[in-house]
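With one protein chain held back, the other chains of the complex are shown just where they sit.
Going in written order, the chains are labelled A, B and C, and every chain counts its residues from 1.
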Amino acid sequence: MSILYPQNEMLESRERMVLNLYLVTSLVLFLVMMVLGLLMRLAQGAWMDMSPTLFYQVMTAHGAGMVGTAALASSAVMWFFLRKYVPLKTSIFLANYVLFMIGAVLLLVAIFIGKFAGAWTFLYPLPVQSLGVWSVGSAVLFMVGFLIIGVGFLLFYLDAMRGVIRVYGNLGRGLGLQWLFSGTVDPDHPKTVVASTMVIIVNSLGILGGAVVIVMSLINAYDPEIALNALFAKNLIYFFGHVFINITIYMAVIGVYELLPRYTGRRWGMSRPFLWAWAASTLMVMIVYPHHLLMDFAMPRWMAVTGQVISYTSGLPVFTVTAYGALTNIHRSRMRWRIPAMLLILSMFGWAAGIVPAIIDATISVNHVMHNTLWVPGHFHFYLLLGVLPMQFAFMYHLIGRDTDRSVSRSDRLGFWMYLSGGLAFVFMFLAGGHASVPRRWATHFPGWQVYDQVASLSAALVIVALSLFTVRICLGLMHTPSSAEPAPAGD
Amino acid sequence: MSFQDRIWLTTLVGIALVTLAFLHVIRQSGREEDPKTVQTRAYALRRWLFGGLIALGIVVTGASLWPFPIASQHGAPMAPQVVHVVGHQWAWQMDTTRVRAGIPVAFEVTSADVNHGFGIYDSTDRLLTQTQSMPGVTNRLVYTFEHPGKYRILCLEYCGLAHHAMIREIDVVDGTEEES
Amino acid sequence: MTAQMLVQIPLLLMAGILLVPVIPTRLRARAARWDQGGVSGLVLATLAMAFWMLPRSLDASTTDPLVALAKFLTVPLLIGLPLAFSWPRAGFIVRGVFLTEFVATFFRLGWLYRVSPIRLCNNYGLGDQQRLGNYMLWIGGGLLAWLALKLLAGNFKSLSPSSSPGAPG
Partner (left out) sequence: MMTTSDHMSAPTAVLRTVVLTVGLLLVGVAGLGVATDGFHAFTTETARRVAVHRNPPAVPATVPLVNQDGVHFTLADLQGKWVLVDFVYTRCMTICTVLGADFAQLERELAEPIAQDRIQLLSISFDLARDTPAELASYLTRFRGAGPGWQAAIPLTDDGLARLEDAFGITVIPDKMGGYTHNAAIHLVDPTGRLVDIFDLGQRDQVRAALQRELAS
């Protein structure tokens, strides 16, 4: 039996405090954002009265809040495991949290006091052209909030970059590029370092793109004479947005690489295909974004083709390396069925299955009838709700567990199955809505569409109950810090 | 069977295959076998899986991009009917809302303010095709209506407070009826 | 415009960099106490740069001799000097933030100059402005490519475990 809680993962009290801040904040924010999501589905299903003004504010908050929170929780996973291999500064990890919270407050003020409802994508020029619904000032506040959050993540990535370079020499060696074509792959080169390096590279560039387009939008907000090229702004916004949300998966999957082998009791070794998969993903995550612009016919044809082809190929590493590797690791392993293990498998399933509707939608001819319908939230909720979040919950449940735990408690088991069934029903209602051509981001739905919204509301409620159970369990667990995570007596 | 139905079916089959793979592995997870044996077998199978997916990708890419599913954007529209569309917050401005069935229509779509989405829906509220409506850019959408009847334009890109109310009806008339 | 932004200002900046050894060591040591990790100096340089990137300021410096004088004084003293003074003491993270912002600024200005249908500076023609925009995009892209290559495949002696990291303690 492998060790679930190795010595080198112990936390000092200061580190534990900061990590707990991340985890508790994430859980609470997830709950709040899910309630906002539920409210939207209730309004669309005509089970609740909500003015369009409020609906679109709620929609903006839900989008920005979920993307931000997913990134926050995922970076906690990355930090926790990466610090075993490279030196990371707790102060920078804390700085990221503080900047995130400042940014989050600005976003909330912009939305609920400034009435900003330009969606989390702040697609130029909507933020500054609301026909008087919200002021330019609140759009500015919103974008400044994003900028501050971006700076926080940039600090975190720079710290991680420094750490990887200190230990491995440069980012290429962290990524294992030297073994792509020849040489003996170091079987002990950590998957965590490979994934983290990819995240560092890709999201630093994503944040750079965001910083360019946000500052340009700010200049335009104040001096409208300086008009931007809307198509170019759209490219940058989707590059930034796509990278930023995708990266939440690549940070959280580190938890799967680290934890799954402990629960199966089997090594999950480093291999050349694994390195190839991550090197390819590094590139593909950056160039796949044109699949958001397939309905912008003015885009060059080669970019649309790139968007479609890369969307398909970027699924291959997930299917044939990560998900397949996980399944191989589990197969006939006499798995230790604890709640983290269950969540890890769920997360792999959510990611792999969620990719199916995503790839199909990225086909240009399909995009003609699916783009900006509920199909789109359908596919990304699939791998966020059933992929990324379970990865994060698995990590949190693992943290509060202990070696001596033998079985899954009744409430956890109940929570798991509620989450799984509620989540599945919820995303399938989105996909079914897409199949029925229901447009995305509509405050009110035609009566014929409302049945999907109503079933979705019920399923969302189920997910929220499940998440509440998780939240209570995890928060209590974090407070009663388990002995296994106490600082080693002779450590330091 | 509509295009949407075929997409739906393909997706369900894909998800079902993934689910079966997971269920199979989960069912076997209680047993124990030498990891080496499992790995050797799995890796052999993986080569087939990878090759199969690549082959599938090539076939699907070729079939779905040939002919290219987006009309040429350069030069004068090659369609006998041309409709100029301008998206406004929050209404569609069109130089005509009457087009003929059976004959290609080129919609030249742009926007006067923010991004909109120009989605054509049939009388059963099914999405037929769409393009983006953007300031400073004209996208050309060429579509041939098969049947006469009432169709609707719905906004498919979030554009502010009355996004969901940006609806305009168009009449598609019999192709032979209006020759004059 | 191209000459001013890509030749004159960089030369003035260089002049400031050369000034560092002229400053008495004692004064430098004192200033260093207010410049932990090079942060203050880089912030000062960034703000001064932001000012001289305003099309208005550039315009004014060609028409108003007083503003021109201000440019000749402040670019070396408030940008070049603090940059050269603080850079060696800046750690990896501070440098990273600065460089990210620096590259982003080239992209922003390049974009601005290229797409702006109006002339941002009244004293320069539209063609000149667009040419400058292209140069800036190329410079930004070049800087980014160089940084990426350095990070991916470069040598980082100062960061190796044997020597002390970033800011010396």
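Just so we're on the same page, contacts are C-beta pairs under 8 Å (C-beta built on N, C-alpha and C of every residue); 3 or more make two chains touch, one makes a residue touch a chain.
Just so it is clear, the structure is predicted and the values come from calculations on it, not from any experiment.
*Asks:* Given the contact rule set out at the top, which of the displayed chains would the hidden chain touch in the full complex?
*Replies:* A, C
*Asks:* Would you indicate which residue among C:V7, C:I23, C:L47 or C:L69 is in contact with the undisplayed chain?
*Replies:* Candidates C:V7, C:I23, C:L47 or C:L69; residue touching the omitted chain: C:L47.
*Asks:* Of A:Y222, A:W417 or A:F446, which residue touches the hidden chain?
*Replies:* Touching the chain that is not displayed is residue A:Y222.
*Asks:* To test your reading of the contact rule: which positions on chain C touch the chain that is missing from view?
*Replies:* That gives, for chain C, the contact residues 32-37, 39-40, 43-44, 47-48, 50-51, 54-57, 59-60, 118-126, 165-167, 169.
*Asks:* Identify the residues of chain A touching the omitted chain, counting contacts across the whole complex.
*Replies:* 8, 10, 12, 14, 83, 87-91, 219, 222-223, 225-226, 491-492
Everything that follows uses one rule, which is that only the chains that are shown with their structure count from here on.
*Asks:* Based on the touch definition given at the start, go ahead and assign the chain network to line, ring, star, complete or other.
*Replies:* line
*Asks:* Using Cα averages as centroids, what's the distance between chain A and chain C in whole Å?
*Replies:* 35
*Asks:* How far is the middle of chain B from the middle of chain C, if each middle is the mean of its Cα atoms, in Å?
*Replies:* About 47 Å, centre to centre.
*Asks:* Calculate how many whole Å lie between the centre of chain A and the centre of chain B, each centre taken as the average of the chain's C-alpha atoms.
*Replies:* The computed centroid separation for chain A versus chain B comes out at 26 Å.
*Asks:* What are the residue numbers in chain B that touch two or more other chains?
*Replies:* none
*Asks:* Among the residues of chain A, pick out those that touch two or more other chains and give their numbers.
*Replies:* Residue numbers touching two or more other chains: 229.
*Asks:* Touching residues of chain B toward chain A in the complex: what are they?
*Replies:* Per the stated touch rule, the residues are 3-5, 7-8, 10-11, 14-15, 18-19, 21-22, 25-26, 28-33, 35, 38-39, 42-43, 46, 49-50, 53-54, 57, 60-61, 64-65, 68-71, 73, 89, 113-115, 117, 119, 121, 125-132, 134-141, 154-164.
*Asks:* Which stretch or stretches of chain A touch chain C in the complex?
*Replies:* For chain A paired with chain C, touching residues are 87, 92, 151, 154-155, 158-159, 161-162, 165-167, 169-172, 175, 177, 201, 204, 207-208, 211-212, 215-216, 219, 225-229, 232.
*Asks:* What residues of chain C sit close enough to touch chain A in their complex?
*Replies:* 92-93, 96-97, 100-101, 103-104, 107-108, 111-112, 115-118, 120, 144, 148, 151-156, 159-161, 165-166
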